[in-house]
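Now for subunit A:
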Amino acid sequence: MSLASDAVLIAKKDMRIEMRSRIVFAQVLPFGGIVLLLFAFALDTDRGVLPIVAPGLFWVTVTLSALLAVSRSFAIEAEHGALYALRLSGLDGAAIFLGKAAAIVLQLLVLEVVLATGVFVLYDVHVPGEAVLAVASVAVAATVAIAAIGTVYGVLVAGIRARETLVPLLVLPAVTPLLLAASRSFEYAIDNDLSTSLRWGSLVGVIASVCVMVGVVAFGPLLEES
Partner candidate 1 sequence: MIASWLWRRWFGILTLKALVALAVFGLVVAPPDSEQGDAARLLYVHVPAAWIAYLAFFVTALASALYLWPRTRNDSWDHLAGASAEFGVLCTGLTLFLGSVWGKPIWGTWWQWEARLTTTAVLLFLYLGYLALRRLGGVSSQRRNAIAALIAFIDVPIVHFSVSWWTSLHQQGSVFNDKMDVTINDGRMAFTLWLGAGAFTLLFAWCCLGRMRLLGIESKNSELELEAAIAQRTGVPS
Partner candidate 2 sequence: MDHNWGYVAVGYVGTLAVLGTYCAVLISKLRKAPTEKHEQR
């Protein structure tokens, strides 16, 4: 079997489990929503501040939700020892990585659409029409990067006790450059400065490709140590 079809097999399996259990959609999505609300409370109802900081708050919310999605993605593998079966299956580590990351990307994209709607309504943000495409593609690239980083660290700690507390400590510093770039790109897009937005967007793209490459190389060996 090829790398792509193996990755699709894993991604389909994860998505099917999600469609049955609805853990991410029924638990992580509301979590993201309440975080958006809490930010508004924390910054008071000073409506002048919220539109300015909205891109950063959006990406922080996505990152926090992504931590939960990653932990869920590896919880289903750990529950009845399925990681052993994956190791024994002979599937390429790269395929397993791509499949699991792809499933997380899909889940996060759905979550982002809902959260973005929330940001428009609650934070009074306007995205200029011509910037929508740029914002969407940067969002996809950033989501790929977050999912890739999360998947690598997820398998890194899969065999360790106290993994729930370790994942955030490992993932959050690693995603800081991404958060920075994606937030700036969104900010400039909202300010209708498309060229600066796309410069930051291309940095997001570069980071995403590095993260995917690291995952493809490192996931297999890390799976062995889990």
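Regarding candidate selection, all candidates are chains of the complex that A comes from, given by their letters.
Observations on the model:
Here is the rule we go by: a contact is a pair of C-beta atoms (placed from the backbone, for glycine too) under 8 Å apart; a residue touches a chain by one contact, two chains touch by 3 or more; residues count from 1.
On a predicted model such as this, the values are computed, not experimentally measured, just so you know.
Between subunit A and the candidates 1 or 2, a touch occurs in this complex only for 1.
Residues 152, 156-157, 159-162, 166, 169-170, 172-174, 176-178, 180-181, 184, 203, 207, 210, 214, 218, 221-222, 224-225 of subunit A are the ones that touch candidate 1 when the two sit in their complex.
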